[in-house]
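Every protein chain of the complex appears in place save one, which is left out.
Going by the order they are written in, the chains are A and B; count residues from 1 in each one.
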Amino acid sequence: MKEAARSVARLDGVKKSFGAVRALDGVDFAVHSGECIGLVGHNGAGKSTLMNILAGTGTPDTGQITIDDAVQTAWTIQRARALGVRCVFQELSLCPNLSVAENTRVSHGALNGWGGARRAANLIRASLDEIFPGHGISPQDIVGDLAIGQRQMVEVARAFTVTDDPLHLVILDEPTSSLDAETARQLLAHVRRAVSAGISCILISHILGEILETSDRVIVMRDGKVVADAASAGLTRDSLVAAMGGARLHDKTSRTAAQATEAQPIVVSVQAGAAHGATGLQARRGEIIGLAGLAGHGQTRMLMELFEAAGTKGKTVEVAGAVALVAGDRQTDGIFPLWSIAKNISVRSLNTLRRGLFIASDQEAALASVWRDRIGIRTDNLDNNILSLSGGNQQKALFARALASDAQIILMDDPMRGVDIGTKLDVYDLIRTEAQNGRTFLWYTTETDELDNCDRVYVFRNGRIVAALDHSELTEEKIIHSSFAEAIS
Amino acid sequence: MQLFRNLLATPWIWSFIGALVVWLAAITFTGGHGAGGMITAALSLAVFTVIVGLGQMFVITLGPGNVDLSLPANIGLASAVAMKTMNGDDNMIVAGLVAALACGAVIGLVNYALIRVLRIPPIIATLSSSFIILSTDIHYGRGLQIKPPQGFADFANVQILGFPILALFGVALAMVAWVALQRMVYGRSVLAIGQNLRAAKLAGIPVERVRLLTYTLSGALGGINGALLAGYFRGASVDIGNEYLLSSIAVVVIGGTSVAGGKANVPGIWGASLFLVLLLTMLNTFGVSAGLRLLLTGLIIVGVITAAGGHKTGR
Partner (left out) sequence: MNAATITQTPSRKSRNMGRLLRTILPALSMALILIAIAWLNPRAISYFGFNLMLNLAIPIALATVAQLFVITINELDLSIGTFVGFVGCVTATWLHDAPVMGVLVLLASIAVYAGLGALIHLRNLPSIVVTLGMSFVWQGLAILLLPKPGGAAPDWLKGFMGFQTPFVPFPILAAIAIGLVVHFGLMRSAYGTVLRGAGGNPQAIGRAGWSLLKTKVVMFALTGTFGVISGMALIGITTSADANIGNGYTLLSIAGVILGGGEFVGGRISPIGAVIGALTLALAASPLLTFMHIPPDWQVAANGVILITVLAARALISRKGA
């Protein structure tokens, strides 16, 4: 429909393999000026690889890159920046030891000489103010001290700063994954503003709602190929999911009615008080408890507190029994990168696998293979390195690690961040089955949809619990209202 | 053939090949004279590096920043403690060995306490404690001629069919370490912590207990090494352990253990220790001067590590 529009960037016949794995299998792709493209697909479909190539951080095996009608022969990241192509990568690209201003300075060669530091500070402050009003971030803050959501805000704001390099195309790879709903809304609104000002955007997200609302055109990738390319006006969530393939539609009513868990013993209890808020928290055997609220408002800290308190009976926090945790940030909190899939699964169960002084290797292998089948990890050999799996399957291995353990209480620290919808649906089913078998889940999530799986939801604000909502009274409005309640008053 | 190819793929084989090459070069030069004696001597000397190298290996495997710089001072003090306890009396040999072991273990415990309680990086903690240990040693062992009991000195130099008894002890120790690393929960825990400390903690591994054990183990091995060195060289001294600062780290890395942590290699410790000792032997037989010997040793260490290539770090 926009054939007349000038194409800012185009990729023709791009192929890329990592070893035996073909990540991109001949992709044609064009971005026109002043449009926002939504790019969707399951993990491992090739989205991030494609964007790395476009941003100059990866080189294609074959294929052609054209920017502003000029074919690029030596396409590097320096060249990309000089021609106005920027990328906000999925893994954050800020230096934690530098301040917000210094991180901005590092990304702009022009901010050198005397006063460069001050100009960088002004630049990033203006950009943050424009995109995220009320952000509460100072340019002098050291990035390592910021919460992950704030870091993502800085990263996005930095991508939209302009010095003497031009800005034509911004690639946003999962930009909202660590943002709460309100900040994500601010970001998407800014994307629309930027697009109407003539800048092109590529938005990658697993949250199909924001793709449909924000983009003009949606491109669906599957197995390293573009399988659909259409104006978003005619698309729905269901049609997108169908195009992505491989996953069942999420049936909202499939959730089993809340079971009679009232009779079950309380296994986790946090008393109300100054430290934890006026509501307190209780979880019975077999319950799935959601922790909600804006990102970084104390949910993870609560999980860590429960993790530390496992098996103890403290003054305010009581956790009866062993605890296992499913990390959300795979790279820093979960994966052992030098180990096989099997060892990554069994590490939480070493004590039960012990025979005399030694680890029983046959039992270890059996444990891993049972859980591969139950949770559906896609691999033919559990002795392969864990990094041979796609992100979603790595996450499944972390679920297997926790569920294979002897722990009856499972803590989940936003584990579905950036996971494809197929993996999600598999895991939701498993969590419900395990809960029916008597396990208790405490589930922090930034995706409001997921709270629908919970029997009860506690909303956090400023490190305290401000509301408890039963499944029956759970609505997005109520959660948002509780999340902001005190801020508004 | 397949076995051969697998063997070549193991990272530790290169240190043994290196040792072999250096030995061949040395005996070629001597025209085959003293080939066996050279090996016996190399085994006797290499075992001391192996003992501390094993302790250092576990420490380094705990991850970036973990290293025990207090080993030389530890060895010096333990050698003095052992000799004083033995006091030239053959009946006190076991007591002396136990005392040296305990002395080393306490040093390891103190190192861990500094790291844990004061949150000091291990390099600095073990460095600071080594300053203090060194002073203690100077004060404690001053002005005394500390010689081992005759029985202990004889024992430390005993050979069985040309194999030094201490070398057999070193091989047995390495086997225990290998099993501990591969098959025991302790070893698995060390490897996990080395790859990702946070993930290890969240996977329920008692991180602090494992670290405590590891530093204590390294200290204890340093202590026993001090006693054995004093027996072998017939006397304790303050600087008896000096060369083990660099060599304990060098054998760990040349042997194929990753300094980024999480990947350890026990046989490589033996290969690298033999390599370093035989290298010195070779240069000695060539009759090169002290300066040239150091220069060549250094160049060969750099050359070996460059040829072996970088270990892909796990991040």
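Convention: a contact is a pair of C-beta atoms (placed from the backbone, for glycine too) under 8 Å apart; a residue touches a chain by one contact, two chains touch by 3 or more.
Please read all numbers here as calculations on a predicted model, not as lab measurements.
The missing chain, though absent from the view, touches A, B when the full complex is examined. Although one chain is not drawn, the whole complex shows that of B:G36, B:G65 or B:G162 it is B:G65 that touches it. Annotation: of A:C95, A:A233 or A:I266, A:C95 touches the absent chain (contact as defined above). Contact with the chain not shown here comes from a single listed residue; of A:A23, A:A117 or A:C201, that residue is A:A117. One chain of the complex is left out; on chain B, the residues touching it are 64-65, 67, 69, 114, 118-121, 123-125, 127-132, 134-136, 138-139, 142, 246, 249-250, 253-254, 259-260, 289-302, 305-306, 309-313. By the touch rule set out above, chain A reaches the unshown chain at residues 57, 77-78, 81, 87, 89, 91-98, 102-103, 105-107, 109, 111-113, 116-117, 136, 138, 141, 144-145.
One rule holds in what follows: only the chains that are shown with their structure count from here on.
Once the centre of each chain is set as its mean CA position, chain A and chain B turn out to be 45 Å apart.
Contact residues of chain A toward chain B in the complex are 307, 322, 324-325, 327, 331-339, 343, 347-348, 350-351, 354, 357-359, 361, 401, 405. Across the interface of their complex, chain A is touched by residues 179, 183-185, 188-189, 191-192, 195-196, 198-200, 202-205, 262-263, 314-315 of chain B.
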